[in-house]
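Missing here: one protein chain of the complex. Every other protein chain is in place.
Naming follows writing order (A, B and C), and every chain is counted from residue 1.
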Amino acid sequence: MDVDLLIGIFPQVLLDGITLGFMYALIALGYTMVYGVLEFINFAHSEIFIFGAFVGVEVLLGLKSIGLLDGLPWPLVLILALVVGMGASGLLAVTVERIAYRPLRGAPRLIPLISAIGISFFLQDLIRLVESLWRNAFNLVYPTMDVLNLRFELSETIDVSVKSLVVIGGALLMLWALHLIVNRTKVGTAIRAVAEDQAAASLMGIDVNRIISLTFLIGGAMGGAAGVLFGVQYGLINPYSGFIPGLKAFTAAVLGGIGNIPGAMLGGLVLGLLEAFAAAYLSLLTGGAFGAEYKDILAFSMLILILIFRPKGLLGEVVRERA
Amino acid sequence: MNRHRGYLVLALVAILAVALLPASNLEAQGSKGTVKIATQSPLSGGQAALGEGIKLGAQLAVEKFKGALEKQGFKVELVPFDDQAKPDVGVANAKNIIADKDILAVIGHLNSGVAIPSSEVYKEVSLAMISPANTNPVVTDRGYPNVNRVCGRDDVQGVVGSEFASATMKAKSVYIIHDKTPYGQGVAEFFKADAEKKGIKVLGFEGTEEKSNFDPIVTPMKAKNPDVIYFGGIYDQAAPFFKQSREKGVKGKFFGPDGMDSSDLTKIAGKAVVGMYYTSAAGPASELPRAKAFVDEFKKKFGKNPEPYAAEAYDAATMALKGIEAAAKGGKLPTREDVATAVRKTKLPNGITGDIEFDSKGDRKKALYFVLQVASDDPGKWGNNKIVKQLAIAAPAAPKK
Amino acid sequence: MPALFEARGVTKRFGGLTALHDVHFAIDQGISSIIGPNGAGKTTLFNIFTGLYGADEGSVTFRDQPLLGLRPDQITALGICRTFQNIRLFANMTAIENVLVGMNSRISLRLWDVLSRSPGFRRTESELAARAVSLLDRVGLQASANIVARNLPYGDRRRLELARALASEPALLLLDEPTAGMTQGEASALMHLLRNLVADLGLAIILIEHNMRVVMEVSDRVTVLDHGEKIAEGPPREVQSDARVIEAYLGKRGAAPRTRGRAAH
Partner (left out) sequence: MIRSLIAVALVGLSALAVATFPRSVLVFLLFQGSLLYVFKARMPDPLRWGLLATSLLVLMPTIGYFNSYYLEVATQVGIFVALALGLNIVVGLAGLLDLGYVAFFAVGAYSWAILGSPHANVIFGGETFPLAGWWFYVFLFVGLGTAAITGILLGLPVLRLHGDYLAIVTLGFGEVIRVLANNLDKPINFTNGPKGITPISRPPTPFGIPYGEFFYFLALLIVVAVIVVNRRLEDSHIGRAWEAIREDELAARAMGVSLVRMKLMAFACGASFAGVMGVLFSAKQVFINPESFTFLESIGVLAMVILGGMGSIPGAIVGATVVTVLNLQVLKGFSLWLNELKNAGVTVLGYSLADLPTQFEPAKYERMVFGIILVLMMIFRPQGIFPARRRQRELAK
């Protein structure tokens, strides 16, 4: 076994894992926000996320077609794509809630879950239909912005790309903003109140429906931001490519303690690191007997272990059953 | 209340059934009969783009060459089926196809996993199947008289690749990635086996279902610094992989099988893939005039570049039509068996993917393999890719049972 | 002779909060009530007795067998069953099915008996059904046997819960506020029923109750909990005049405890 190699790539794998982790964390926020308030798995969030990516690419392609992509300073372009993507995804999430979830509130838990799965299928094909009509293709490529591909070579085996920094920075910014909104604003207080006890919150004069819409708006917007960053980082999107990252992000949310914002970040990071290390090292350590393809097995096994030994996730509080 | 609604629904279905009955009999009027060619490929879901390419390629060929049969008084139609890339759906469709006596040939499938069980069904009625994309050796090694393919075989293509890597690229070491599909892994394994035989050092062999984030695979690969990186798979996964590899400073040369053959490769990966090699059974538009004509026609008709396997599907459908023509001598509607026999004997000297002629197993007698080099990072110039090497290899004989 | 059921030094903490501290409790027969202000730890005590919670310290024995560490279903099988403060019926099952579930720990059929519908299975099923009917009869619900639990009126649900608990043939019955939300008339009828159960079946009953009139009328002994500690125990009359009890209920200004606890919630 080549020990030098194992040690040599360690920092790079660590960095890869962190980048991936923040990506998961951003997507996970959408699941966590909604779960925290409604105790409901918004299965369609993976499509809301990928919808953001599509809106982002349309913004960039639009700018490109009028020749502004290289004309404007890149942070401005990026922020524009992010803002539009966030807005679109947020609105989509609110609409989905209105149409497919709100009529089902109070029904047994499985019912809205199935509805969410239905919405998820519907959105996949809807995005495909619209893009096929509009661009005659539904595998869309993010236009490259040269600045983003710059790399800082720290050593022979380690380098950092601007893209990864943008992802990490963007994710941190979103997490921080979300933390402020939830913990420091009146709206945040209202959201927490609704999460705690809907009936009591409505007695206190809080418009529960409005707050739930708001929760979906914020969660959806986070998903949209994640979508745009996902596109920027990995370059290629199609309507079905939100599904797997969505699943992983959901795993991350559960891992960290679903309903818990710092938990989503922690869960994302843990999962990202686990995946990165498994993919990079498994094959090296086992002499090729097991390879990168086992990373999902590891991820899910860890999820199972966590849930068995710490059912509320890493940061979730252990809730007592009320007899 | 509810019961009444149930009856209402039932009544509605009944009315609809009666109202729509004629639809299924539409085709029966005014000709000697209808000849249908079915396609089976995934039209919905994640692999829809490739599946649609197959359908459109076949559609183009049918529209272009149906004239001869129509002159004989037949009506010619293409019937597309969606197999959803799922074996059980493929089999159900296959049963539906064999139930429609007008269907005389099937062009399909995309996935060997669907093709193998479905072709068991076609075999029951000796319905000719011509596969544009199933490179898994098993497909023809079963020796069914009705199953053919115009595409190459994994074992051959892998060998072509390793031959080129060793002789022309002078590779000392390779790193092999595949996509964990029967196709990608198949090609990659044959490439690996033959490369090892030729003395090339295989530094890594990894499979991944990942579609977006290749960081963790690239990092160890970069550290091992291989001469050549071979990706057994399809462009939509390979392109982001190549792109991310270059961005991370991987220096080795890229190489892949015919799954790379799409302008989307450069559209996605841009400069990263300029100069990379890929093996293909289809000739490049730049050097084969008929291939260029196909690309132009396809673009004109459908507004986009043909996906991989669209050209193969085009050739497969052409073969099917020629087979039917040959079997229909005398102007009578041929039986399926006649068609299957005729297809096996048909020769197509100027297909887009070269001279086509089947051997006794249904493989191409002499499949022409090209090694091509990506010329430009402009997807519009995909057709300018140059042939670097050309090999004609016969399919291996079936393994002894 | 040791008591039928005995708890010694039971202590339970939730995080930093001590919900129960060194509680001793015993019952041999008859009806024993546990009273105390909200949050005194009464329900927590029941949860420990029935195996839903573990205890941090102390021991609980039933017929000399230690209960701590056993699962709830094992405890039920030994002969202890309970009802819940906020009625927990199987809402989408019929009344008789609810009662039948209560008999689960008394059924020794194997999977094969069920699948083959063996004679043993049929016999058992019809016996169970007959017994369920007689239990429903006893609580006055026979007419409602085929009604889905969630459609029963409130008082009936309370009584159904009692029937369900009786179905497991307990020797000790734990009732958590069985008269909550009932009118005085209904409550009296229920107490009458409980006294009959004690007399007919030799049941021991532990009662958590807020309705002081009921407590005073029906209990053989009364235990008073406050802030997780036992502050008084004895026959109803004695406890009623205990200074600490009065203080716990009404603060330092003092007066007899109210005869009515809180109303329906």
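Rule of thumb we're sticking to: a residue touches a chain if its C-beta (ideal position, glycine included) is under 8 Å from a C-beta of that chain, and two chains touch if they have at least 3 such contacts.
Computed from a prediction, not measured in an experiment: that's the story for all the values here.
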Could you run through the displayed chains and say which ones the absent chain touches? A, B, C
Among B:V91, B:A375 or B:V388, choose the residue that contacts the chain missing from this document, as touch is defined above. B:V91
Among A:L76, A:A107 or A:L154, residue touching the chain not depicted: A:A107
Missing-chain contacts on subunit B, rising order, are 3, 6, 10, 13-14, 16-17, 20-21, 23-27, 43-45, 48, 52, 56, 77-82, 84-89, 91-93, 95-96, 98-100, 111-114, 116-117, 120, 124, 136, 138, 142, 180-182, 185-186, 207, 209, 302
For subunit A, which residues touch the unseen chain? 35, 39, 41, 99-100, 103-104, 107-115, 117-126, 128-129, 132-133, 136, 247, 250-251, 254, 258, 288-291, 293-294, 296-297, 299-301, 303-304, 307-308, 311, 321, 323
Per the touch rule stated above, subunit C touches the missing chain via residues 50-52, 71-73, 76-77, 81-82, 84, 88-94, 96-97, 100-107, 109, 111, 114-115, 117, 121, 125, 128-130, 133, 142, 145-146, 148, 164-165, 167-168
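One rule holds in what follows: only the chains that are shown with their structure count from here on.
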Name, by label, each chain that touches both members of the pair subunit A and subunit C. none
Looking at CA centres, what chain is most distant from subunit B? C
Between subunit C and subunit A, distance of the C-alpha-averaged centres to the nearest whole Å: 48
Expressed in whole Å, how far the mean CA point of subunit B lies from that of subunit C is 71
Note the residues in subunit A that touch 2 or more other chains, in rising order. none
Quick check on subunit B: which residues sit in contact with 2+ other chains? none
Contact footprint of subunit B on subunit A as seen in their complex: 5, 8-9, 12-13, 16-17, 19-20, 23, 125, 128, 136-139, 141, 144, 149, 151, 153, 157, 159, 161, 230, 233-236, 238, 240-241, 244-245, 275-281, 283-284, 288, 291-293, 295-296
Under the stated contact criterion, what part of subunit B meets subunit A in this complex? 44-46, 48-49, 180, 204-213, 215-217, 219-220, 222-224, 236, 239-240, 243-244, 247-249, 264, 267-268, 270, 302-304
